[in-house]
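A protein chain is absent from this complex, but the other protein chains hold their places.
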Amino acid sequence: MLIPCPHCGPRDVSEFSYQGDATRTRPDPASTDMKAWHDYVYNRPNPAGPHREYWQHAGGCRVHLLLTRDTLTHEVQAVAFARAGLNEGAGKP
Amino acid sequence: MSARRIPTGGLIDRSRTVPFTFDGKAYTGFAGDTLAAALLANGITLIGRSFKYHRPRGVFTAGVDEPNALVTVFKDGVREPNIPATQIELYEGLVAESQNRFPSLDYDISALNQLAGPLFGAGFYYKTFMGPVVGPLKGTRFWMFCEHFIRRAAGLGRAGYDKDPARYERMNAFCDVLVVGAGPAGLMAAEAAAKAGKRVILAEQEPRAGGAANWSGETIGGKPAALWAEAAAERLAAMDNVRLLTRTAVWGYYDGNNLAALERVGDHLAAAPKGAPRHRHWSIRAEKVVLATGSFERPIVFPGNDRPGVMLAGAAERYANQFGVLPGEKIAIFTNNDGAYRAAAALKKAGGAVVAILDVRPEISAAARALAEEAGVVPLLGHAVAGTAGKRLAKVLIQRFDAATGRLSGDVRPVEADCLAVSGGWSPAIHLASQAGRNPAWDDRLNAFLPPQPTQEWTGAGAFTGAMSTAEALSSGRDAGLIAAGKKASRAKLPEVAAPPLEAGPAPVFEIKAEGKAFVDLQNDVTADDVRLAHREGFVSVEHLKRYTTLGMATDQGKTSNVPGLAIMAGARGLAIPEVGTTRFRPPFSPVSIGSLAAEKHGHFKPDRLTPMHDWHVERGARMMEVGLWHRPMVYGEAGETVEQTYIREAATVRASVGIVDVSTLGKIAVKGPDAAEFLDRVYTNMFSTLAVGKARYGLMLREDGIALDDGTTWRLGEHDFLMTTTTANAGKVMQHLEYYLDVVWPDLKVHLASVTDQWAGAAVAGPNARKVLEACVTETAVDNEALPFMGIVHGGIAGAPVMICRLSFSGELAYEVYCGAGHGTHVWEALMEAGEAFGITPYGMEALGTLRIEKGHVTGAEIDGRTTARDLYLDWMLSKKKPFIGSALMDREGLIDTNRIRLVGVVSLDGRPLGGGAHIVEKGSLEELGESIGHITAFCYSPALSKYIGLALVKGGKARHGTRAFVSDALRKRFGPVEIVSHHFFDPEGSRMHG
Amino acid sequence: MAEYSALSLLKNALTGNRDWKPAWRKPEPKPSYDVIIIGGGGHGLATAYYLAKEHGITNVAVLEKGWLGSGNIGRNTTIVRSNYLLPESVRFYDFSVKLWENLSHELNYNVMFSQRGILNLAHSPSQADDYIRRGNAMCHGGGDGVWLTPAEIARKVPGVDLSRSARFPVIGGLLQPRAGTARHDAVAWGYARAADRRGVDILENCEVTGFLRDGEKIAGVVTTRGEIRAKKVAVAVAGSTSRLMGMAGIDRFPIESHVLQAFVSEAIKPFVDCVVTFGGGHLYMSQSDKGGLVFGGDLDGYNSYAQRGNLPLVEEVMGEMVAMFPAVARLRLLRSWGGIMDMSMDGSPIITGGPLPGMYLNCGWCYGGFKATPASGFSFAWTIAKDEPHAVNAPFTLSRFERGAVIDEKGQGPTPKLH
Partner (left out) sequence: MVERVSPLGEAFRPGTYGNLAEGPGVTLTEATPAAIAEASAFPGSTEPLLAAIETVTGLSLPATPGAGAVGDGAAVFAIGPGRYLVSGAEGLSASLQAAVALDIGTVTDLSHGRAALRIAGPRAEWVLAKLFALDFSPAAFPVGEGRATAHHDVFAHIQRTGGDQFDIYVFRSFARAFWQELCAAAEETGYEVG
């Protein structure tokens, strides 16, 4: 499986470290809503189909990527840096 | 040479005689032979014994699809079992042996199994061997007793235990177009893509390119097809943008158009060239793939279809045409299609006597008729083989056959033959396509599955697509190559093919039903009756059929048995074959050496990670140990010392005077930027924004779920510049944890992280004389209590190298961590040793380090084990109430504050005997009657400071048990004895020594 | 019910094996059942069997979307063991091993449970401490564990690299003698047949596509073979748990589905007698009765429903194989495959009533649920029949995540790929 890193280009999955579901938002740090925290920490949508997920290019540029990948086919449908501000200069090689 | 060797022709090199042995007997063959060809040429037709019934077996095919002729090869001093003789190229001194027989191939006692054949039907073992319900053999005993014998009877070849000395390699390749298969189609595809300027890889599993052209007897462009192929391959090999890989089977089609291939670099050589691997594992990333993998011939199933001498018609033709070997002297042909007629003519031409052609069809094409005439026989149409006789094939029993009803009729007539060439039609080699495609589609004309719709970037060409003629192979090959290269199909003229205009489709006859064992899967001894038995017992799904009977599960993965098996099941169910479906194709396409996949990890599983002072430790006789990938000194033993004596000496020296330990392995992360302090406040449980520049602080991190993650000190080197240290084991994990929060959770923080673990060599100097040691060698800074108070940091030099010194203590002594550039590590270390000489400084290893920390009650990975909380470890004083931090929201849940959790305590052995890591603690009991565990020991040592065996433990209730007695209960090491539970701060609990 | 025996084999052999009956019937779905079990894997089938046998509840259907046993029961590395660390796990899995020991008899089906032992190789002092802690936990929990020295290992498992120069030298090993392997398919077939003989309907090619409700309560299922009503609906679909929960309107759940690959070599004569695991990485290996070395390692490490993995993991596992048994470099990989694992947030299963009224749930097996099959079926049947958990499954609730009472054998926290 290849993951098209916006900085490094398509690279083998072995260079990446999976960081899991990307649909969760961390509650406000001071929040005491235990249900929200529980949901954030333990629950996942785990869809069979397109999945929004983080991957870190740990064996490369070390940046976290936000992928949409189909869990039925492993096809990567979209990719971007997780940290929006980084998108400058992307596109090669 | 033998009578079986045809005097001329073929692609072998008759000028090079190659000696080899089989079952200890010496033979010769020619360069270019496979072992199978050479054995046949020597008149050897009995080559192996079958899996279950130990029936004599010969050569059935001429390629990777071989189910029968498996042998063990001896090379490099080791044995390699289960290699098809059809895939072994002859080399000088080749030693091969038959397998799965005792005492000899010719007389195998286990062949008696056949007598009990009906007992051993599919699934028989599920129905018996359950043993008595009572008595000594009850439970699993009886089964295990039987299993012992079953296991010995099963299996094929025997593997050795000696380390494989061969070299294996991995190779990464990138190309625009990967063409799989170098038959006529693949050659055309590769050339077309290459001419279009693409980077091309052409992979062919056989030693030579050409595929069917090597034995078809056809001509292409006026030349014998084999020569045309050779020329095409040469043209390709000469192009810069083409890599032609022969002896390379593409075996796996993975996501992202990543294909895996195995190149057998040295198997055909008596000795591989220096530095060359035996096998090379190619990981190929291709923009586009052209699958031109051709097709496999399949047999017709009939009783006695497994006798040595029965083989596929295409294989017989190939032995004659490519290897110059006659597979028999009296050859009968049995077919349901035209293809075998070409084989008949070729075998006749090669000098064989074609004694009969039996065709299940009532009528045949004119072209087939003409070939029969060439073969010198009148085909018996509407006939079939109803049985065979002879240990090696001697007779073929024939009968009238009605293809419409599938019935035999009339007299059974014997025909003398020592070879029966069978053809049941051809199936495209869709294995790779199915790994990267949907469900294959059944084709009624070819009676075969065609490639599925792709799910990846491939197109097909040639016989693979069901286009069975060479002319079609050429044109579809060129088109596929062009399309893969992003071009349009071409109309330009193609080389002319001279070939008989044979009809490609077979009659839909898959099995001849008659008395006797008719094998579907030759290797696993699955018979047609087994398939029907499976049906009767409800195992009607093809996947159930496979698992119940083991059909298709052998080394050939059902290449010859798949379609016949499905057809028989379809017949039993009264369904059409496509309704029954096919079993799932999986990698590898053909077996792959495990060594090649391990590649350079073979012999070196993981890289060694060395500290800057590594060589010094080794020279000093340190005994090294693995900590993750690192090598660290365990003890610096002196002659005659035990490990325990050494660490006690080392630890005692530290407490009495001074010692030095290599702490370079601690994870170090540079945390920099305007928001660095804020970031640390969020990730640590305690405050870092309040830390003064030039000071360090001990910090604790939790996971989001409130469990402790890691601890370490972080040094504030500048307003916006921190140096974080982590435990050795968690360095990578913590780095990733921090990077995740910066990238994903708090992208607006201006903080950068850099791994500087390797930048700094670290030496901890500890002991009452530590300051004196530093005073003796540190320049450019004072190190007295004022200049360098507890948790202070100074910059200076040692022996000319810049150093950074922080006064902190893991040992509980007055101690300093001296950091210098890693390249100066040994230099600084030696200078410290020299400065310490006057004080009797000792280097100490992990064991003494552990001892000192246990005495102090400091926690490490054994206590922060991913299940403990800060409270469990009595680190709750570090949980800031002034700010939220990672883990603060969930750390107070009921399960995490339960008073019955296991919490940190100290234990002291009361019987003067050692404790043991992993021993449990009980309130009562004995080794005979183990008590209920209330916790376990995480670490233990002999404490020179206390002159006792002590340990740290996690025990239910924790502190509440201080002062109480319990027992250490170590069933595994047979140790039971009294302990006292005490505070984990054994030594200098006030910390007066380190603050001193 | 000794329908299968040496005698019956002989009798049938003499009559041309014509009288064998189907292992289970192929009935049409009834309009309603007392209990519907979704998922014809090991756990679903075992649950049906124990419902019938232990609780006399026989008006039961097992609904399987494909062919019976097509899920993880049909693709696992067949290791049965109870060498766990935490008391809840030790109790549960040891109970399972006890059921295994009599399973063939109970089912009148030889599931080939072979107590050949499992050996965990340890490569560093801290790993040894870890294993010893575990071994002691097993012993103190009523199970069995033995510590082996390298010399003892050499005798027991020839071929293991025990050299000092090994990258991760072996310093000892934890053996659980009662552990072993079983014939995975036979477990599914055996339970299916035994359940069928007690009246349970096994409905293959019957995919559940939705739930029927009576208000809040789950009252049945919609399937590709029509609607079927039931008083109780039990879900035991392993890797498909989130999909089923989604059908019930629960769109976030503490499960991720991951792909795990497994491998088999060509058949060879007996090579290794027990199950062996390599602690320098993550690898487990045994030899099937047919002769193939059956082995596996880590998950590929990403959410997947594809039942197939990728090359890096293949290479990693082979590297481990060769590091452990240098001789196997010369052997050949015959086949590789994948399964969909229901990875939970603490690596431990969930067996419970709920999460909706009328529903019962069994999931979270990660890659270790084969060994659990009997205990899982037994305790799940109990939970369904009595509407309260059996002692062995009581800790394996769904609410433990909220409460912070997780059962985290590996100490990895809510990172499913690491369990």
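As written, the chain order gives the labels A, B and C, with residue 1 at the start of each chain.
Everything below uses one rule, namely that a contact is a pair of C-beta atoms (placed from the backbone, for glycine too) under 8 Å apart; a residue touches a chain by one contact, two chains touch by 3 or more.
Since this is a predicted model, take the numbers as computed values, not measurements.
Across the complete structure, the visible chains that the omitted chain touches are A, B. The chain not shown here is touched by just one of B:Gly424, B:Pro612, B:Gly887 or B:Pro914, and that residue is B:Pro612.
Residue B:Thr826 is the one among B:Asn321, B:Thr388, B:Asn686 or B:Thr826 that touches the chain missing from this view. When the omitted chain is restored, the residue from B:Pro7, B:Gly275 or B:Gly640 that touches it is B:Gly275. When the whole complex is considered, the residue among B:Leu137, B:Ala153 or B:Ala173 that touches the unshown chain is B:Ala173.
Across the interface with the omitted chain, chain A contributes residues 6-9, 11-12, 14-15, 57-63, 81, 83, 85-86, 88-93. On the side of chain B, touch with the chain left out of the figure occurs at residues 169-174, 199, 273-277, 283, 285, 600-601, 604, 606-612, 614-615, 629-630, 664, 670, 672-674, 720, 747, 750, 752, 754-761, 799-801, 821-827.
Criterion: only the chains that are shown with their structure count from here on.
Contact count check for B-C and A-C (C-beta pairs in contact): higher for B-C. Chain C has its Cα centroid 30 Å from the Cα centroid of chain A. In chain C, the positions touching at least two other chains are 310, 402, 414.
Contact of a single residue of chain A with at least two other chains is seen at positions 1, 12-13, 34, 38, 41, 73-74. If you check the complex, the residues on chain C that touch chain A are 240, 242-243, 246, 251-257, 301-306, 310, 312, 345, 401-402, 414-417. Listed in rising order, the residues of chain B touching chain A in the complex are 254-258, 283, 285, 455, 682, 704-705, 736, 739-740, 742-745, 747, 884-885, 888-890, 893. Chain A makes touch with chain C in their complex at residues 1, 12-14, 18, 20-21, 34, 38-39, 41-48, 51, 53, 55, 69, 71-74.
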